[in-house]
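Missing here is one protein chain; the remaining ones are kept as they sit in the complex.
Our next item is chain A:
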Amino acid sequence: MSSTTNPSTQHTSTIGAIGAPSRRNTELALLVFAVVIPVFAYANVGLALNDEMPTGLLSYGLGLGLMAGVGHLAVRKFAPYADPLMLPLATLLNGIGLVAIWRLDQSKRLQASSTFVEAAPRQLMYSALGVALFMAVLFFLKDHRVLQRYTYISMAGALILLLLPLVPGLGHNVYGAKIWIKIPGLGTLQPGEFAKIVLAVFFAGYLMVKRDALALASRRFMGLYLPRGRDLGPIIVVWIISILILVFETDLGTSLLFFGMFVIMLYVATERTSWIVFGLLMSAVGAVGVASFEPHIQTRVQAWLDPMHEFELSRAGVVDGIVHSEQAMQALWAFGSGGTLGTGWGQGHSDLIGFAANSDFILATFGEELGLAGVMALLLLYALIVERGVRTSLAARDPFGKLLAIGLSGAFALQVFVVAGGVMGLIPLTGMTMPFLAYGGSSVIANWALIGILLRISDTARRPAPAPATNPDVEMTQVVRP
């Protein structure tokens, strides 16, 4: 029982605790719904493209259903009080993403290109791996507070992961961004996606210890609390690291993601608005500074400011040292031709975008085939995942769990914003993947692990408190009555 009332109201209230029910059956019902929707979409694509039910429909439906079912059983067994919405939401996004990737695989235009590979079967395999990792997280991580012990190891781990693509022989340069590593015989991996989670563990552990010093030891100046120099140390270090990523790996998205995640967690830990002001100023200075001498970033900014000009330069085949890209303009056209309700599954022409149509630009496919209504629904699905993450953070009882949950959901939200904003032309385009929707093994696997950790924290937070221990004093003390 806990309680407080607002003294200014009517003074007539009864206080009682409500325990959260486990809600596993709700989750199961939503999961069935979340599997049926992509199967419907899959059938729809087949009917629109070939006038017949696609042959792989049954195996695809069974595959997705199996993944969802196994994931659900794992949650039932290892995290019975976890949030009921996160698993269905992630499953739905993953399933719809698979359909869109398969739909782009059917495109004659893309099949004609020299680098074409069937992406959907691979993505299904990656999704299965992701769900396996999700279950592994639930199985091995019985208590998220264990992660607190590995605060500084996480820091070292994250730095190593981030530096791996720069190691000669291991790094792998794709279209100007050096964010992949090549593992011989296994394919490529994007360590930045995993570094996101590991770094959140470090930030949560570090801020939990230092938050009082960061929040209280400050001078007030022009309405802002200025932190002391020694407390500024860590934020400067993280800033420099993210700038270095930007310079050496030319990966604007990841650098924005890490710095943004740190500022969000710092703000939540200290409740000081001044950190947000500092964070925005520093990221603006960093981005403008790097953009002024890094050609790869310059192209991105050019394509953002004047996509039509870039498109014409690219069509005209102008070669002046930097790669001109027509994709930004094509993505905007795709959104435009989709209109409010879209062209319908399989009837758009987003395959014109070319090689990145199923990864960075997958949102353009949705924009064209599902229209504004569909894209808004998808963005709401992401928003709901983030909302559940923030709710978990509010409900968590320990400060480490709170910070970790807000950090992970903040990173997730930032990633969605950076990708969606880039494709829609709100901010310069960055090479990141839409979580769960886009084609990319590392991204899917890492995001399933992220959902696993959030579910673990939410299970701990929503588990009903154990019955109060009988007060030992009551047993021991004899009350001597007068």
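One rule holds for everything that comes next: a contact is a pair of C-beta atoms (placed from the backbone, for glycine too) under 8 Å apart; a residue touches a chain by one contact, two chains touch by 3 or more; residues count from 1.
The rule is short, and it goes like this: contacts and distances are computed from a predicted model.
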item: The complex's invisible chain, by UniProt name, from "ABC transporter permease", "ABC-type glutathione transport system ATPase component", "Na(+)-translocating NADH-quinone reductase subunit C" or "PSer/pThr/pTyr-binding forkhead associated (FHA) protein"; value: "PSer/pThr/pTyr-binding forkhead associated (FHA) protein"
item: Touch with the omitted chain, as defined above, among A:I37, A:L166 or A:M424; value: A:I37
item: Hidden-chain contact residue, picked from the options A:V70, A:A136, A:L352 or A:L384; value: A:L384
item: Touching residue (missing chain; options A:M67, A:L92 or A:M282); value: A:L92
item: Residues belonging to chain A that touch the chain removed from view; value: 1-5, 7, 9-20, 23, 26, 30, 33-34, 37, 40-41, 44, 47-48, 51, 84-85, 88-89, 92, 341-345, 347, 370-371, 373-374, 377-378, 380-381, 384, 387-388, 395, 462, 468, 471, 473-475, 477, 479, 481
